[in-house]
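What you see is the complex with one protein chain gone and the rest in place.
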Amino acid sequence: MGLELRDLSKHFIVRTDRGNAVVRAAEKVNLEIPEGQTIALVGESGCGKTTIAKLVLMLERPTSGAVTFDGKSLSEMSRHEIKNYRRQVQAVFQDPYASLNPRLTVRRIITEPILAHYKRDRATLNARVAELLEIVGLPPTAADLYPHEFSGGQRQRIAIARALALEPRIIILDEPTSALDVSIRAQVLNLLMDIQEKFGLTYLLIAHDLALVEHLAARVVVLYLGSVVECGESEQIFTAPKHPYTQALLDAVPRPDPDYMPKAAEGFDDTGSALDPPSGCKFHPRCPHAMPICTSENPSLITLADGRNAACHLLSARPALQE
Amino acid sequence: MTAAPLLQVENLQMHLHLRRGVVKAVDGVSFHVHEGETLGIVGESGSGKTMTCLSILRLLPIHGDGRLEGSVKLDGDDLLQLTEEEMASRVRGPKVAMISQDPMTSLNPVFTVGDQVSGPFRYHKLVRTVREAMSAATAGLRRVRIPSPERRLKNYPHQFSGGMRQRVVTAMAIACSPRLLIADEPTTALDVTIQVQIMSLLRSIQRDSKLGIILITHDLSIVAGLCHRIAVMYAGRIIETGKVRDIYRNPQHPYTQALLEAIPHLGQKRKRLAAIPGQPPNLMDLPTGCRFAPRCPKRMAVCDDYPPATELGDGHVVNCWLAAKQ
Partner (left out) sequence: MSVIPASTPVTAAVGITPRPSLFRFRLKGVPWLPLLILLLIIVSAIGGESIPPQDPNGLNLAAAFRPPFWQAGGSYEYLLGTDNLGRDVLSRIIAGARVSAIVALYAIVFSGAIGTMLGIIAGYFGGIVDALIIRIAEIMMAIPSLALALIISASMAPGLSTVVVVIVLTYWTWYCRIIRSEILSLRERDYVSFAKIAGCGPLTIFFRHLLPNIFNTLLILMTLQVGQVILFEASLSFLGLGIQAPDTSWGLMLADARQYITYAWWGITMPGIVIMLTCLSSNLIGDWLRDLLDPKRRQL
């Protein structure tokens, strides 16, 4: 069962020069999060991936639709059930500097989730802190220091220890390594892979770095301006992307190869704005294959022969289109 | 390229004297950039890559007492010997320009883009009237391929997207036709599809104007397609430099090798990454020998002495005992 998103939408009202406007940060997103695996949400800024994370973490309320956990919608849960949900779903965010309260010691940071749910005596807590620090590769002496005494990578380890404190089933990883230095990134990625294996965790990974996603995720969901444009097994998406946006995204990724030149699609100047999304298919102004129908009609997400989903008129018109 | 290089940096040092000690941010760096050539300086935060470039422009941190040594020869002038006025009027802008990572903070939110793009022309007295300034700004925006530049001149920075803002910043940087452009992580804050465009813009500007570019980055994959040569920095020094193909195909320094191994790349799936253990050293308390030695998987006893530069041919130079011994 686990987590599911059903027709999940989140609209924000923002003030602009021309009165109030609606930002459709997430628009009718349907998603099942398979247990024990990593599923990745990818897309560029403004695609709604962080909004979805916030909805799942109950930091925002959906405008319509629901996040369900074990079949039950979060908005219908009792206090007690919400507490249980909080124990199951934890998170690690991008910025290791903002995610730790500078005025608390590492011990208090790590024990905070535990104390929010259970009564524990000091000895038990200290033993747990030492255990968690060991899991993330920090010495026990780290417990009595403050966050600023650590480097970015070490802070991210502390954040991971906090996320593990309640023995959750699911961890939301919102750009967990993008603020870290290259040489530190691999350490943290390896750590994340190790603990996933060790504790059988489910990861919902939010990332813009496609190479990272290919490396970690079993399933990939590509978002564009709040909607899912393609979704499927990681291998399918990376070896044969079907949606033109996924193709463009993959073409643009640089590689550490002097003979490889990432492709820049011309007339591709803006990532588009969720504030004023184009009519029809939201991607059509940037799409190299745009057809007349694309400007008027929004393609629905259809299931292709290989089991993946994509939303593109090219595919619904000619389901067998291969490129 | 046998002509004299556009920029020749010799043994550049920037030591920042603070109350707590001396930060050796740049510690004896030498490199050169030819006309029409792109040099990529790759390193992690704290490796001194940004400080090196700020030192070339003689823009030192306000806090602490920064001391520059060595020589920076640009077109025959030693920039470290010029007065502050000469730097401001003759070098920054007309000869060396810079674009930085965050296009939002590089632009002033209360002035229109037209005002800001025409700024360099006005400051360096290249235009006399407002009309001239605006037509110069229009041309500037057109050069960086901003659509309908006349209309966009009256817009404010917040009305531009991130990629457009970076184009505006680039237009300002190349306004006075500099010889050298320093680009400090110009695409890090941008989305991947926009990143490619900025890179291709830089490439086409370089083609048109024989511009020398120094591209600073932490990510080896971003620079692969754009650079002619690469210099890898670690803890204030260049540890390996060479033609881009040599660096990617035949990296000699264990740090360069590790950097290439440590990031996931498209097309390689779910294997453990070769993580570099440990943290970069404290710049106030550097190891006496090779600075990477404490984290190096191939460390030897001799690494307690700083390794000499070993020339492997065709400008490929590495500071590592492994190469020195062969």
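Labels A and B are assigned to the chains in the order they are written; within every chain, residues are numbered from 1.
Assume contacts are C-beta pairs under 8 Å (C-beta built on N, C-alpha and C of every residue); 3 or more make two chains touch, one makes a residue touch a chain.
Keep in mind it's a predicted model, so treat the numbers as computed, not measured.
For the chain missing from the display, the contacting residue among A:Arg61, A:His117 or A:Lys198 is A:His117, taking the whole complex into account. Of the listed positions A:Asp7, A:Glu35 or A:Asp144, the one in contact with the omitted chain in the full complex is A:Asp144.
Within the full complex, the residue among A:Arg86, A:Arg120, A:Lys263 or A:His289 touching the omitted chain is A:Arg86.
Within the entire complex, the positions of subunit A that touch the omitted partner chain are 57-59, 83, 86-87, 89-91, 93, 95, 98-105, 112-113, 116-117, 137-139, 141-142, 144-146, 148-151, 153-154, 157, 159, 162, 166, 187.
In this section, only the chains that are shown with their structure count from here on.
As a whole-number value, the distance joining the C-alpha centres of subunit A and subunit B reads 32 Å.
Against subunit B, the residues of subunit A that register as touching in their complex are 44-45, 151, 153-154, 181-187, 189-190, 193, 208-212, 214-216, 234-235, 238, 248-250, 252-258, 260-265, 268-271, 273. Subunit B meets subunit A in the complex at residues 44-45, 147, 161-164, 191-197, 199-200, 218-222, 224-225, 227, 244-245, 248-249, 258-270, 272-277, 279-280, 295.
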